[in-house]
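Missing here is one protein chain; the remaining ones are kept as they sit in the complex.
Up next, chain A:
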Amino acid sequence: MNAIILSVIIGVVMMFCSVFVPNKNSYRHIASIGLVLLLAGNIAEMHGFSLFHINTKGMLSYDNFGLFFNTIAIASTLIYVLLSGRDIQKIGTYVAEYFVLIFFVLCGIAILSSYNNLLMLFLGIEILSIPLYILTGSDKRNMMSNEAALKYLLMGSFSTGLMLMGIALIYGATGSFNIEVIHAASPQQGANGMSELSVSFLEIMGMLLLMVSIGFKVSAAPFHFWTPDVYDGAPAVITSFMATIVKVAGFIAFIKLFDARMLGTSVETNKLIGVDWKLLFAIIIICTLLVGNVTAVFQQSVKRMLAYSSIAQAGFMLFALFSMNDVAKEGILVYSVAYSLATIGIFAILVKMKDFTFEGYNGLGKTQPVLAFTNTIFLLSLAGIPLTAGFFAKFFMLESAIKTGTYLWLVIAAVVFAAISVYYYFRVIQAMYFKAGDAAVVEAPTMSFKIGLLLLAAIIIYFGIFPQALLSWFYF
């Protein structure tokens, strides 16, 4: 509850700051202070200290998993604002509003990590999405940004429509919006003139529609087509936020929903009519990995390559849904930290570049050694090289899939695709160190920016050597 309410309060306070504080440079400092407060509030709640006691009638439930994810999301946003705050200022004239919208997105994330009711899922997704539509189009004079915003909006509202239809069908089948299934009610539905078969058919259709709609949000494969265009068109700082924190929040919503609902609609429990979720997710994972990795190889722009790479990473995160056991839940936490931090770092450097193509990185190792060095560590982490956090993230995901004991070919395919991903990540490293050229940056990076990057790289390596450190925070 702390995170939901505090993020809105801080957002509104920042809105007033935009009126009463004339100095534009101070907005990012105010936002950083706000994020620290938010982080403190959330950590306090993890230790049982809640500022607000509101009876939500079981619509929201706070478990350790959700709260810990909240901490990760807020901490990553803090790092993001500290590293890229200066670049957020440069998007346009309404500086404070960009930070306000980021706070509202965080409110949506806090709802998504604690919902226990489909109404809250819907509200959380919308509170998360609507500010993002605005942020995507925040570069108002730029046609690419306009186009990305419109595309994102149309696709986003379309998937919202699908989600609502799914929720309505589930409501019709079970008579409740609670995500904990009350199956005792459904046989009674015969009074409606509906047979038990059609009731479970409604519920399964509902679950499939929900899966498609959240699949849109996390850009899983058959529903990914908006991702490259939107990520490419949006201002690069905003893409950084969308591709990391928001995407991982989508996965948390996905996992919470399917953790509660998957068994009731699967073939194991419902022989008459049921979905083989494992097979379905296996197909989606293969498609996502294939599309993401293979298309990323052919990109010329690093920004667009990162968009496809985020699809490929989503394929790995989908393993948590595929296996849905304790290792998967731990794994998604480690993955969200490793992926978010590395991608935030890469984008923070990308924003500073004059030219977003691979050629634009030529010779960065000579002109900006610190940027090139940290960028290398971030890229290695995304590729999943040992001694970086990304390795253990992928390791946990694959381990969880092996623990299920089936679909071993899926794990093998994932390893092959991870090997393909090394190619396009190393292309950037090769451009930075082994190609002649003078990579130009927009402005000389400040000392504090360089120190921030080095600290971020240190965190990534730390979690790469001691992944248990993260999980021990989760458990204790």
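Points worth noting:
Keep in mind that, in the parts below, contacts are C-beta pairs under 8 Å (C-beta built on N, C-alpha and C of every residue); 3 or more make two chains touch, one makes a residue touch a chain; residues count from 1.
Here is the rule we go by: contacts and distances are computed from a predicted model.
One subunit of the complex is not drawn; among "Effector-associated domain-containing protein", "DNA polymerase III subunit delta'", "ABC transporter ATP-binding protein" or "NADH-quinone oxidoreductase subunit K", its UniProt record names it "NADH-quinone oxidoreductase subunit K". Note on the undisplayed chain: of the listed residues A:E45, A:D87, A:D232 or A:E330, the one touching it is A:D232.
Across A:L154, A:L279 or A:V416, the single residue that touches the chain missing here is A:L154.
For the chain missing from the display, the contacting residue among A:G137, A:G292 or A:G365 is A:G137, taking the whole complex into account. Taking the complete complex into account, residues 119, 122-123, 126, 130, 133-134, 137, 140-141, 143-144, 146-151, 153-154, 157-158, 160-162, 164-165, 167-169, 171-172, 175-177, 184-185, 188-194, 202, 228-229, 232-233 of chain A touch the chain not shown.
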